[in-house]
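One protein chain is absent from this view; the other protein chains keep their places.
Let's look at subunit A:
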Amino acid sequence: MVSSMAEGLIYDIKLSSVGPGTVTEPDMVHEPSDMDLAMKLHYLKVIYYFGKQAFEGLTTLKIKEPLFMVLNYFPVICGRFRRAESGRPYIKCNDCGVRFIEAKCEKTMDEWLEMTKENASLEKYLTPNQIIGPELGFSPTVLLQYTKFKCGGMSVGLSWAHVLGDAFSAAEFLNQLGKVVAGEKPNRPINLAHLKTKSTNSGSPLTNMEDPLSVKRVGPVGDNWMTVNNCKMEAFSFSVNATQLSHLQSKISSNGTDFSPFEALSAVIWQCIAKIRRESEPKVVTICKGMEQNKADGNNQLISVVKAAYPIVEANPGDLAVLMKNAALDQREKIENAIEKDNGVSDFIVYGANLTFTNLEEAKLYEFDYRGEKPSYVSYRVDGVGDEGAVLVLPGPPKNGGRTVMAILPENEVTELKSELKTEWFMI
């Protein structure tokens, strides 16, 4: 199939599938946890930009081969969704596989990165954009797009349904792929799925509880797992190098408390957005953080909310940072109860229910090693963010030591935020 998008910018697109090399036992299923189901309308999109050497001389078959081998260890992402009798979605591990897309770009990688600096939305052409639905049983949850640039560089675009796991799980998958390419065996057990257990239909005594602050009930979306926004969302990213970062941290710190880069950046952006939104300033924000201890697959982030009792616009960013550090209320149990209430059938969003700040500083995005080459740049965003927007704090390229910030906001707020950050905080 030869088709093209964006006026021929990306062309020669070919679709196929890659599944596990060995047969998964029949009747293996994976039941997503309540936390997983809360995230089902969100999709992670990661783009790894590699230089010429990483993929030089490799045919498509040679690129697919290690994928066949690594997918033996990930039977869950090769499966497809079904609904149980109660309506709760589960994954049947039927070896269907991930979608594999090959494409070419008519620009060199440097030209492309220049273009995306001004117009970040172009990056959506480097990742597959298929959602889960309208047929659950025939929608892949993970899609990979390998785009070859004119200069020989290659971008690996991953579309990862958040219901499978958080950014740490997604990064783990590709890092294991890198290991297999290097000839090592992944250090994971092969079969993590299990035979279907009789799902206990817990009649809920919690029907009277309100939904937690950190999520927003939407829909029902049925079998079309996507967020419907009232305004168009736009993504833009900027990097903060190590010097700027330390500058910022010292500027904000008060009473000797030190703030992490995430807390500093989030506090600053919170105030800027409050300034932009004026009357409807975000008094409540959601914070998502990875849990160091939990290395399992799935959604293991710590989701908490922070409530400000005073107007944000006049507040000291240092105070906001203190709030984020100390006054965050763990919402996980409340979220799980909300999902359990109707056995996972209802639809929720987490990112964008309130203005969300996600701490992905520890995500091992730059550890994806392909034939000895690490990515020169990694771009990360979330699709399906609600109207309140989300800000992701990501690790920067290892050489710079700073951070990359990706903000997904309603499009009319983007320019104002950019100018605010530039003038007030000298960040862009």
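Convention: a contact is a pair of C-beta atoms (placed from the backbone, for glycine too) under 8 Å apart; a residue touches a chain by one contact, two chains touch by 3 or more; residues count from 1.
The rule is short, and it goes like this: contacts and distances are computed from a predicted model.
Enquirer: Assign the chain not included in the display its UniProt protein name, restricting the answer to "Calcium and integrin binding 1 (calmyrin)", "3-ketoacyl-CoA synthase", "BOS complex subunit TMEM147" or "PIGQ acetylglucosaminyltransferase".
Expert: The chain we cannot see is, by its UniProt record, "3-ketoacyl-CoA synthase".
Enquirer: With respect to the chain omitted from the figure, which of A:Ser16, A:Thr257 or A:Asn316 is a touching residue?
Expert: Candidates A:Ser16, A:Thr257 or A:Asn316; residue touching the omitted chain: A:Ser16.
Enquirer: Which listed residue, A:Cys96, A:Met233, A:Val378 or A:Val414, touches the chain dropped from view?
Expert: The single option touching the absent chain is A:Cys96.
Enquirer: Would you indicate which residue among A:Lys45, A:Arg80, A:His162 or A:Lys334 is in contact with the undisplayed chain?
Expert: A:Arg80
Enquirer: Tell me, which residues in subunit A touch the chain that this view leaves out?
Expert: These residues of subunit A touch the chain that is not shown: 1, 14-17, 19, 21-23, 60-61, 64-65, 68-69, 80, 94-97, 135, 138, 140.
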